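Just one protein chain is left out here, and the rest sit where they should.
Entry: subunit A
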Amino acid sequence: MSAPGTPRARVAEPATPIPARIGSTVQSSPHYTTTRRHSLYGTEDRIILDPGSRIWKVGFSGEGRPRDVMLVADSQHGETSLWKLTRLEGDVGMEEQERMLEAMLQDRLRAVFHDSLLTDPKSRKVIIVENALLPLYIKEMIARILFNNLQVPSISFASSHLLALLGVGRITGLVLDCGYLESTALPLFASRPLFPNLRTTPLAGARLTNHLRALLLYFGEYYPPLTSLGGSANTPAASHPKRVPAEILTDAVMEEIKMRCCFVGPALDDAENLTGSPALEADSSVELEVPPSDMSIEDSEASHSPSHRASMDVDMASVSVPSGSTSLSVDAAPHVRQGEAYLRKLRKMYERNSTATNLAFKVVPPPGSQTGTGRGTLIVPGWIRERGAEVLFDGGDVDESSVAEVILDALLKVPVDLRKTLASSILVVGGTPMLPGFIPRLHAELIQALTRPLPSPSPRTSRARNTSTRNANKPNPPPYDHYASIRPLAPHIAILNNPSPDSSSATGVVRSSRASAHAGKAPAFTPAVLPWVGGSLAGALKIGGEEIAREKWDEATGGQDDEIGPDESMEVVDERPRRAPHILPDWSRAPLLPGAPPAPRPQQLPAMSQQAAVGA
């Protein structure tokens, strides 16, 4: 290993983003260092917490696997994630939503220490595996609860993308985190996240669930449980399949179908590809109407009424954002509802491209159904199992890049000299890539996007709109091929944790030696747990990142919030939780780009405008 080189001439200001966060926020006090030394003994292990919006992984540093993995969504109230991409607007709604979230976060965090790890929080330092887009207000809530309620001695936040790379023994790479609410591609070089090049798309786990649900509602079959054993009448009802009642497709059932039945088939031919099929495009209609965010099952039932369905067939071009809400995000809706005609076309195409078996799945019948007892049967067609995930690979939409496009978009933003390095060091993490076949398919999609024949001179309308949008941002794009400048990278594309690195060589591109040296060479940790494993490693190596000590926090926030006696005055007190501005380091407020657009983490920005804002 070579010694670190001395800085070369051009280095005048070695202010990288990371030191900038450090320097600007915390000064060490001698007191802090000494107490630290003492407490290290015996309680050296850090708590590593990877707090996803839906699933948390917790454990101790230095161990190769988390001690516990827990579902944190408030599933009793039909929630699928603890927080959403968007915050409610308006004072009352938002405050209440934040109070609820903080109370639930407190429950979960207390459970981590008291029920799961059985350890005393007051003696345990904590490393938070931080997703780059974890909303700042949630980060502050987590810190507030850990410090004030649980009184942990220190917290550090470490980039989940960086930690994932550590987990495969690297500090340079392009990491796609395909989680529940969104997929985020972030290039990192020499352990430095290149945040301005971050790209994100809402095509992720939640979207897949919604899509699967829509397909099952239209094309699944449901057999209610047989009427009681000595059944009164012969029950023709039970022997004929029924339309799938929306109530049976609960979040729990959907997750089970997803993880137990679904997988990702090989890439479709370009000719078959959704975006490449003009016939399909003509009346494809994705409904973008935004229901109130507390829309519940009743609403989804309503979407089955014929009248409602008719209204879904909105022409693509005429889809517009409802007035008063620039923060449109389809994920605000529990179900992405799609026109039936469109889904029927999908079915035709998917059926042609699937050989998977149909599966019978036992489900609890809808409440209040009169027939029989016991469980009903849901038939999950094989093509849904194999092709449901197509929704994640379906590109061509400027607002919603496919999971492959989001990688390529990040690559486009990366400085030219780093592109080849990063293209051959792609790492895929998160829960959604646990689907069998996901990563090989992603590889095939990347190659396909870089090698596809150039589009005809008369592009389809939506593509034209895409390019014109991008024209605004980029000085010199090639006319029709968005990825022209990175086409030469095709042979270098390698996914470090590709479980089948050789199967996808069938794409016809000869792999470069560098790509061959990297593809599939990562250790066999699962994509979902890699960021946690990296956190555990960082904790063991004492490189968990900058620590915020509780003393520091107390100083900045004016002591603990919870020392409240029963003050009997009925006096009105401002209930807003106290903010701790700038005590928590955060990349989004590092002084990176003066005059640049606002950092992409202001809470009200939706995913799609984030995408525009991030590195534009």
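By definition in this document, a contact is a pair of C-beta atoms (placed from the backbone, for glycine too) under 8 Å apart; a residue touches a chain by one contact, two chains touch by 3 or more; residues count from 1.
Note that contacts and distances are computed from a predicted model.
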Considering the UniProt annotation of the chain absent from this complex, which name among "Coatomer subunit gamma", "Rab GDP dissociation inhibitor", "Dynactin subunit 4" or "Origin recognition complex subunit" applies?
"Dynactin subunit 4"
Please identify which residue in A:Pro51, A:Pro66 or A:Pro202 touches the non-displayed chain.
A:Pro66
Among A:Pro245, A:Pro491 or A:Pro527, which residue is in touch with the absent chain?
A:Pro527
Tell me which of A:Leu343, A:Leu412 or A:Leu450 is the one touching the absent chain.
A:Leu412
